[in-house]
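For chain A:
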Amino acid sequence: MKIASLGCDKSGFPALLRFLAEYPQYRMDVTAVPCLGMVNEGMMLQAFENGYRGLLLAGCPIESCHNQKGSHYALLKAERVNTLLEEAKLPMRVTCALLTMDKIAEIKRALDELLPFLKEREQ
Partner candidate 1 sequence: MSFLQKLLKSGTFVVTAEVGPPKGCERSVIEKKCRELFDYVDAVNVTDNQTAIVRLSSFASSLIARECGVEPVMQMVCRDRNRIALQSDFLGACALGIENFLCLTGDHQSMGNHPHSKNVFDIDSIQLLQILSDLRDKKVFQNGEAVKGEIRAFLGAGENPFADPMEFRVYRLAKKIEAGAQFIQTQAVFDLEPFARFMEEVRAMKLHERAFILAGVIPVKSLNAIRYMQSEVPGLVIPPFLVERMEKARDPKEEGIAMCVEIIEAVKKIEGVRGVHIMAIAWESVVPEIVVRSGLYPRPKRG
Partner candidate 2 sequence: MIVGERKPLSIVIENLSPWRKILVLGCGTCVTVCMSGGEKEAQEVAAILRLRGFQARALTIERQCEMEFNRKFAEEINREEVVLSLACGIGVQILSDLFPQKPIFPGVNTTFMGAPIVQGLWEERCSGCGDCIVHLFGNICPVTRCAKSLLNGPCGGSQKGKCEVKPERDCAWQLIYDRMREQGRLEELLRIHPPKDWSSSRYGGQRKMLREDVYL
């Protein structure tokens, strides 16, 4: 099951790299973006069309987002995409991890929630 992740330059991306180094049992493709705020619904759906089943957005906590509202909007958009997927009875989902560079436990939490959900939907 392919998982994609997008992380912002400031915190999400470095955290994703550290996470993969520390927990090699998790596999996912990682891409850097300047800010989560620029990730829109179209891009998320594109990831699914490219064959990914899960999408993890990793960015700064809402209060310390470098672009002010970027993370906040990312959360709302992710929720909207999940609603569309749910309505269409599609098994893919987006999840978010808002963290500072060294809080990689948050990534683990998000994935441990997402992966069983996706597995269940697969059957």
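Heads up, the rule we're going with is that a residue touches a chain if its C-beta (ideal position, glycine included) is under 8 Å from a C-beta of that chain, and two chains touch if they have at least 3 such contacts; residues count from 1.
The candidate set was assembled so that all candidates are chains of the complex that A comes from, given by their letters.
Keep in mind that what you see is a predicted model, and the values were worked out from it rather than measured.
Enquirer: Of 1 or 2, which one touches chain A within the complex?
Expert: Chain A touches candidate 2; the others do not touch it here.
Enquirer: Applying the document's contact rule, which stretches of chain A touch candidate 2 when the two form their complex?
Expert: Contacts found on chain A: 41-42, 45-46, 48-49, 84-85, 87-90, 92.
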